[in-house]
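Handing you a structure now.
Every protein chain except one is present and positioned as in the full complex.
What follows is chain A.
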Amino acid sequence: MNIVVCIKQVPDTAGGVKFNPDGTLDRASMLAIMNPDDKAGLEAALRIKDATGAKVTVLTMGLPKADVMLREAMAMGADEAILVTDRVLGGADTWATSSTVAAAVKKLDYDLIITGRQAIDGDTAQVGPQIAEHLGLPVISYAEDIKVEGDSVVVKRQYEDRYHMVKAKMPCLITALSELNEPRYMTPGGIFDAYDEKEVTVWGRADLTDLDDANIGLAGSPTKIAKASDKVAKGAGEKVNLDPTESVNYLMEKFREKHII
């Protein structure tokens, strides 16, 4: 069984987000990490590998420095790693990203594709389902639990107030939630192997033959980001001196005004 896990290198937003003066994200000053949902997806794949001996390939599209994240994935136990990197692929929105990633996945053998639910930098949750569309595969998003049964997967799919158990025949695509599991740590020996014994396969634009130029990079993106800015800081607090009922009414009115409730 072959599993392809799509992972993304994202800025670590845990310590706050920094912006450049022009409003774009200051990626250089923030630590880069493996997107948490993707890491859970990788762990799910590695557990299937532990149980069934599946082969796990990790794939990313990004800057050459994403190599570090792919080594991390291999140090956790992934068998192979592919980095899709090319200047012409930069500035992609979810359509261009999913077109490119799908073209890369087409070159691989796969029974199961796992992506994260969403990346913590873009927060769209679009790329996984779009890859499935490009490949003509069924998609199960928001996976809380994944089980392989013969040639099918049984997935617990999370909703706001319930879950569904969904069964799908492979090949299919699943998007994973970080609540799915606790990803394993690397081992020191795994880190040595990831650098000394294993290679990262690098693909550029020319390696992706089944891909139209109209669907890549900034030029191939239907959406463009017009402006980005930091959140407006909250002003000073307001003190109200009313009787309890009136205070509550006043508060509720303010909440409604700000669309909090």
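Following the convention adopted for this analysis, a residue touches a chain if its C-beta (ideal position, glycine included) is under 8 Å from a C-beta of that chain, and two chains touch if they have at least 3 such contacts; residues count from 1.
By definition in this document, contacts and distances are computed from a predicted model.
Protein name for the hidden chain, per its UniProt entry and selected from "Acyl-CoA dehydrogenase", "Light-independent protochlorophyllide reductase subunit N", "Protocatechuate 3,4-dioxygenase subunit alpha" or "Cytochrome d ubiquinol oxidase subunit II": "Acyl-CoA dehydrogenase".
The missing chain, though absent from the display, is touched by one residue of A:D38, A:E72 or A:D93; that residue is A:E72.
Note that of A:T187, A:T201 or A:T223, the residue touching the chain absent from this view is A:T187.
By the touch rule set out above, chain A reaches the unshown chain at residues 68, 71-72, 75, 184-189, 191-192, 194-196.
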